[in-house]
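The structure follows.
The complex appears here without one of its protein chains, the remainder shown in place.
Going by the order they are written in, the chains are A and B; count residues from 1 in each one.
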Amino acid sequence: MATEEMERLVRREYTQGFVTDIESDTVPPGLDESVIAFISHKKGEPEWMLEWRLEAYRQWLTMKTPSWAHLDYPPIDYQAISYYSAPKKPEDRPQSLDEVDPKLLETYEKLGIPLHERAALAGVAVDAVFDSVSVTTTFKEKLAEAGVIFCSISEAIRDYPELVKQYLGSVVPQGDNYFAALNSAVFTDGSFVYVPEGVTCPMELSTYFRINAANTGQFERTLIVCDKRAQVSYLEGCTAPQRDENQLHAAVVELVALEDAYIKYSTVQNWYPGDEDGKGGIYNFVTKRADCRGDRSKVSWTQVETGSAITWKYPSCMLRGKDSVGEFYSVAVTNGRQQADTGTKMIHIGENTKSTIVSKGIAAGRSDQAYRGLVKIGPRAKRARNFTQCDSLLIGDRCGAHTFPYQEIGNSTATVEHEATTSKIGEDQLFYCRQRGIAEEDAVNMIVNGFCKDVFQELPMEFAVEAEALLNVTLEGAVG
Amino acid sequence: MLEVKDLHVTVEGKEILKGLDLTVNAGEVHAIMGPNGAGKSTLSAVIAGKEGYEVTAGSITFEGEDVLEMEIEERARAGLLLGFQYPVEIPGVKNIYLLKAALNASREARGEGEIPAPEFMKLVKEKLAFMKMDPSFLQRAVNEGFSGGEKKRNEILQMLVLEPRLAMLDEIDSGLDIDAMKIVADGVNSLRSEERAVLMVTHYQRLLDYIVPDKVHVLLDGRIVKSGDKDLAIELESRGYEWVQEESAA
Partner (left out) sequence: MSEDIQPSAEQRFLERLKARDAVRGAEPTWIAARRQAAAARFEAIGFPSKRVEQWKYTDVRRIRDGEFALTDDADFSPAQAAALTLPIEAIRLTFVDGVFSPELSDLADLPDGASVEPLTQALADNHEAVGAVLGRLTGVEFSAFAALNMAFAEEGAVIRLAPGTVVEPPIVVQFLSRANEQAVMSHPRVLIQAGARSQATVLEHFVGERDAANFTNVVAEVFLERGAILTHYNLQEAPLGDALVQSLQVEQDRDSRFVSFNVDLGGALVRHDLVAELNAEGAEAQYYGLFFAQGRQHVDNHTLVNHNAPRTFSDENYKGILGDRARGVFNGKVVVKRDSQQIEGNQSNANLLLSDRAEIDAKPELEIYADDVKCAHGTTTGQLDEDAVFALRSRGIDEQTARGLLTLAFAGEVMDKVGLDAIAERVELAVAGKLPERFNLGSLVETGLLEEGASQGGVADDRND
């Protein structure tokens, strides 16, 4: 198949681009201490929280944007961004789905996410973040019965200040990096989960993040704490309406796993990637880190990244507890002019710690993709093991794929393995499928899905189906 | 059924087929024999629509339709199926998915609906048993890590499920031990019917002991220079291709 055809195959329109018109209560663009005070006040936060934010802000002022990633984008004007935007009536927030603004529900319908149906049928509690403010939280009672706390971070700051104080910033400190510092100063919402000792969360927790107001950066803060022998599976999925300006997204996710705890964190990210020239897409600069504090704790990150103009994201694990386990499974698809610099860090500190990294990158169009990973084995991490596999598939001859795996190994009893390949969809594979009567586009999808299989099988069932569909949409073209 | 007329094909500027004529009727089994480099594999590849082969003159029609105008998958759906000499590995894609997607594509082309899952499973298991293959094989990725014999059996299994009108087998016997060859031959023979035809491309006469052809053609230097019945294959085995070469030159 000729290259042009291949490119035609993978070119497609963003099918989830539309804007919901809900009046926003938005602060004018710009950032200084008074804006932070405004946010903190709006959220009804205690004094210590404001202090915490200001501390972060002051650190941020002294920092520089990182330049090491394999990315190319114009400098961001942080004074041109509005740092707060909320649906108009924050004081009478809906307590159930019936009270939710019908337009919001309509938006979810268009996205193909029948929220109420999904919530009722699949037994998934949904904490819908819409323009930075939690509009609804469901299944609270059922979770409360089990003793699980699942609420917006703002509520948590008000209702569970001791837990928040203990864990917030304990995995990703305020000054960890440029974007984390910015997030710490201005985050407006996000989720908080606490699963108490010995409890297995009775349902999968899911949050749909969306960006909706033009020119509004979104800064979620997610904190998940799993106490001893507790377990939780958290699903995060994102879609965004089509917009013309670049939108900054700088989230921070912190996971804490105590002894024998298990956290599974799955993401499907499908933000607007920009038009064919890359104009108008989301900048996605995320800090995700897990702290496997307790012995035998385990954290598993699974991500399917298909959206955003620029992605900068390295979900990481600090493996501190003995026998703790970190996993990272990732599929990243870039098309058009998208750029992605993503990967993971596995920091082995404790004895017998184990990590697995499986990264599958698919680059099409004029996109550029990098896997950047660090496996560090500390001197005390006796018998630590890591296995890394990272494969890239190139579609067309204008895209790029890069692998930058760092290994720092300081223990002789460690075993670290890394394998990487880069290849293209074989002409012969396509011919073989088509010679069995399968249409070209289906054959491409089939081969790509086969390529990603190792990662998809790590996703929760319903997410896996969604991910496969998303991949097909992403690689869909005008063949016909 | 299949009508190839004065076919000229070049690959990377070099002419491989130089005016080939061939007619295959329903119900017949044809064997095309010839030395390496004569253009045997080129013929089946061109009929299947593989890229990189330029048809500079001549025509190929299948049931009256111009094959050269059809996309690769259209040819397959019309019933032209190629058994590959070197079956391709497709990591991560399960055999069962490929089979189902292919079968449904053909059914859809014929205006039939998707095959119900239980019916599909029944069909596939029956064919698997016929090919003496383990059901676990369905869950394995297409040809990945298969032995040479397994790959060839897989090709025939696909034929049995997809039931082509014309099955083209490119060196299907290469790399097979005698037991595997018998299974493959049984599979091919079970395809034989009044409505179907088989076109085999082979270097050796051995295969023809198990799949007895109605017609045998000798392909030399891009043309069919001699045709006959199964006895021709036996004669070729004992006298070699030079004999035909001399005869055709004379």
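The criterion applied here is as follows: contacts are C-beta pairs under 8 Å (C-beta built on N, C-alpha and C of every residue); 3 or more make two chains touch, one makes a residue touch a chain.
Predicted model only: the values in this text are computed from it and were never measured.
The undisplayed chain touches these shown chains across the complete complex, A. Touch with the chain omitted from the figure is made, among A:D32, A:D72 or A:E408, by A:E408. Note that of A:I347, A:I395 or A:A464, the residue touching the chain absent from this view is A:I395. If you put the hidden chain back, the residue from A:S34, A:Q166, A:S423 or A:Q457 that touches it is A:S423. Not every partner is drawn; the one left out touches chain A at residues 3, 68, 379, 382, 392, 394-424.
Following the convention adopted for this analysis, only the chains that are shown with their structure count from here on.
Chain geometry summary: the mean Cα position of chain A and that of chain B are 49 Å apart.
Contact residues of chain B toward chain A in the complex are 48-51, 71-73, 75-77, 81-82, 84, 87-94, 97-98, 101-102, 105-106, 109, 141-142, 158, 162. Residues 1, 426-429, 431-440, 442, 446-447, 449-454 of chain A touch chain B in their complex.
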